[in-house]
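Only one protein chain is missing from this complex, and each of the others stays in its spot.
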Amino acid sequence: MSGNGVSVEKNPPVKLPNEPVITPQIVAEHGLSPEEYQRVLAIMGRTPTMVELGIFSAMWSEHCSYKSSKVWLKKLPTKAPWVIQGPGENAGVIDIGDGQAAIFKMESHNHPSYIEPYQGAATGVGGILRDVFTMGARPIANLNALRFGDPAHPKTRHLVSGVVAGIGGYGNCMGIPTVGGETNFHAAYNGNILVNAMTVGIAPTDRIFYAAAAGVGNPLVYVGSKTGRDGIHGATMASTEFSEDSEEKRPTVQVGDPFVEKLLLEACLELMATDVIVAIQDMGAAGLTSSSFEMAAKGGLGVIVELDKVPMRETGMNPYELMLSESQERMLIVLKPGTEEQARKIFEKWELDFAVIGHLTDTERMVLSWHGDIVGNIPIPPLVTEAPVYERPWTLTPLPAVLDAASVPVPKDWRASLLALMSCPDLASKSWIWHQYDHLIMGNTAIRPQDGDAALVRVNGGHKGLAMTSDCTPRYVQAHPETGGRQAVAEAWRNITAVGARPLAVTDNMNFGNPQKPEIMGQFAGAIMGMAEACKVLDFPVVSGNVSLYNETEGRPILPTPTIGAVGVIEDIAKAVGSRLTQAGLGIVLIGETQGWLGQSLYLREACGREEGAPPPVDLAVERRNGDFVRSQIALDRVEACHDLSDGGLLVALAEMAIAGGTGMEIAQPAGNVVPSHAFFYGEDQGRYVIASGSADDVIEAAHAAGVPAVLLGYSGGASLVVRDLLSLPLSDIKAAHEAWLPGYMSATE
Amino acid sequence: MKARVHVTLKNGVLDPQGKAIGHSLNRLGFPEVGDVRQGKFIELELDETDKAKAKARLDEMCRKLLANTVIENYSIELVG
Amino acid sequence: MKARVHVTLKNGVLDPQGKAIGHSLNRLGFPEVGDVRQGKFIELELDETDKAKAKARLDEMCRKLLANTVIENYSIELVG
């Protein structure tokens, strides 16, 4: 091979034996439109080979190119003084002080999880972990946001059981605690479940690794597992004519090997502690194609990949399969020249494959060789600059009419209504799920699932803690995407605040239907507008994210679900509070204004069987003012427990606090409050918190001084939840209803 | 009647367990061991005397529960 | 040469997986299923042509690693 690829550049690629003629059908099966194929021809100046076509197809897929979403994603605020790296790298990076950075991202594995729930979810976790440790971070926590179909749908139980086992199976083996998440059920997800996984890691700010390649001649190194025929997508047919072994002509599901990933993590971190890495990139979607391509493109360089040097798991693999395989647990590294042996020793110690598979060139071309022949030769810059970008037509969802609380029936039986809400699929305890996740490993979990609005994890070797959460209320987004987008960000910010931490930044996972439909594109646009506004007002930049489109089956789309993952910091973890009510005699104080918003509420859906009205509006200035106030009171040690109000409203939040801490309370709607009681207790007005305080008077006085609505509802104590004139329920009954639904559902048949 | 069911990974599907076993055997002084694949072996007692019927039922059990047909193959054997 | 090894739990040793499978099958509408036992099925490629030698080596592999002879039995089959 020539050293810099200049001579090979002119050589037309060699056709492989059995290489099919590219027909319009083959182009279509690669997901390229006729216009997109014309662009390919223009860039190449000739007909591409199969492997070249496969590369265009992968790089220009929605997944890799963000062609439908790009124009909108640009509207999200991504900067703040504490942002070290915003979107565009493997994960976002923020400064958390003391020379430390938090590195985090969320990613979907929706479709694979529907096809094969265990492996789909497991490899989703594996993928997001790699995104984070590629940048030099040791992962310290995982979260997962799950949406399943109607519990009554015949597939739901099987999907829940497989997805949860898969997430646990991978994260537990890796030794990363899974500390939080959310789980919803709705018929709109019957044919398209959502599995969004998030990882948070920590790295020294001066040792963060990026993907941009540098240094002509530097070796390109492949490490990790061998490459097999996993997940070679729409490309199935291509392999049909192409592969030698007819047995292999079926789509394969990616199988994860968390044991190898654990070794890969340790080996990479060991390598990163030396001084030999120029650039590093994990092989995720579109495997070797996107990783090598992105490294070269970001560095403005070219690359030669000698495909026959790639470690292979199966015999008879061809260049097409090697470039497009999505085998898991692999990484691509550009090393400093002459450090190959030093690096090799580390990977051999961890019993991982290590192979030099090429080098960087100055040609800005990707040249693929196969046993000495050139089989692919693509110019890199036009593939990036000429990539299709669509401004798809969009129509915004109009704001539905506001629902008058008077039109919503008052519960006939308050006890029954509360028990029904506490045991409905969306609100029932998810302990059946998180008990299958090791949430304690590493010994740093200060707030566990269900013990607070955000999980709280100590940063090793200090007093600092990171708070993390994931949130979205899809029914609000469906009703009015702008409001829903705003609300998802606000709730994440509120959840971080409720444990006493300072919200810092966001990662998002935009899950939507078919963007070629204007109403779906409108949902996307609306959600982004709402999110952008909320992020701006709350100083809560987006530093990473992921888009998953086409989540629809037979024309039925999912609820638009822009999942927000968020991270915040608390300097002294001992000051943090959870939501468990464990002491009698505390004042129960409601912070924020209650108008009694029942539109799109869970009360309306679960107790009245109606999904209608406008979702609760989010006043971001109020949100910020109320949250800053709550955080200040926590910092003053005036708060024993704090819970934000969200799904189910006030009464549900109070019940959750009481059963989690085993302490009851006696409360009442404040005298003179004219909101109808069902709207007061079940309304889902935003920007609200409940706090339990030993100095409630001081809190209320401070609130009024700050212009924050605050009112004393009653006091903690006893073993029942008592609401004057309305209900008295033993905590044991509430707890039983709350805890029983999911295990009962999962152990039933049919 | 007794039945024996073998559940094995389809060709081409990664078998992390088999790989680790092969590796371990090599290290333990068995260099002659090449590829290793691990599968499941399930023995069932059936209260059924009709072979054809038993087979059909077992087939259903495999598809419903015993095998994950996205990544696994299965084979059924009736004994006695 | 190819070898197939079956590893099964000894009689009297608790088999939580087998029990759970049996239970699930009963609930899924297969009342005819009685006792279920789950074992392992391991296929190995061997670079060895002498059958007797291969068998002896496999026996050693089973005792050393593939089976825990305190609780498991094993059987070895050579194919082709």
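Letters A, B and C mark the chains as written, and numbering starts fresh at 1 in each.
We adopt the following convention: contacts are C-beta pairs under 8 Å (C-beta built on N, C-alpha and C of every residue); 3 or more make two chains touch, one makes a residue touch a chain.
As a convention for this text, contacts and distances are computed from a predicted model.
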Quiz prompt | Chain excluded from display, named as in UniProt, from "Acyl-CoA dehydrogenase", "Phosphoribosylformylglycinamidine synthase subunit PurQ", "Energy-coupling factor transporter transmembrane component T" or "Dihydroxyacetone kinase subunit L" | solution = "Phosphoribosylformylglycinamidine synthase subunit PurQ"
Practice problem: Tell me the shown chains the invisible chain touches, ordered by label. | Solution: A, B, C
Self-check item: Chain not shown: contacting residue from A:C173, A:V255, A:V367 or A:L419
Solution: A:C173
Exercise. Using the touch definition up top, pick the residue from A:S65, A:Q254, A:N444 or A:S646 that touches the left-out chain.
Key: A:N444
Quiz prompt | Candidates A:D257, A:D453, A:E606 or A:E656 - the one touching the absent chain | solution = A:D257
Self-check item: subunit B, residues in touch with the chain not shown (by the definition above)
Solution: 16-17, 20-21, 24, 28, 38
Quiz item: Which residue numbers on subunit C touch the omitted chain?
Solution: 12-17, 19-20, 40, 64-66, 68, 70-71
Exercise. Pick out the residues on subunit A that sit against the missing chain.
Key: 165, 168-169, 172-175, 257-260, 262-263, 350-351, 434-446, 458, 573-574
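Going forward, only the chains that are shown with their structure count from here on.
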Exercise. Please report how many Å separate the Cα centroid of subunit A from that of subunit C, as a whole number.
Key: 41
Self-check item: Separation of mean Cα positions, subunit C and subunit B [Å, integer]
Solution: 10
Self-check item: Multi-partner residues of subunit C (at least 2 other chains)
Solution: 28
Quiz prompt | subunit A: positions in contact with at least two other chains | solution = none
Practice problem: Sort out for me which residues of subunit B touch subunit A in the complex. | Solution: 10-16, 19-20, 23, 68, 70-71
Quiz prompt | Residue ranges of subunit A in contact with subunit B within the complex | solution = 115-116, 118-119, 225, 228-230, 247-248, 250, 252-257, 259-260, 313-314, 327-328, 351
Quiz item: subunit B touches which residues of subunit C in the complex?
Solution: 6-8, 18, 21-22, 24-25, 28, 30-48, 57, 60-61, 64-66
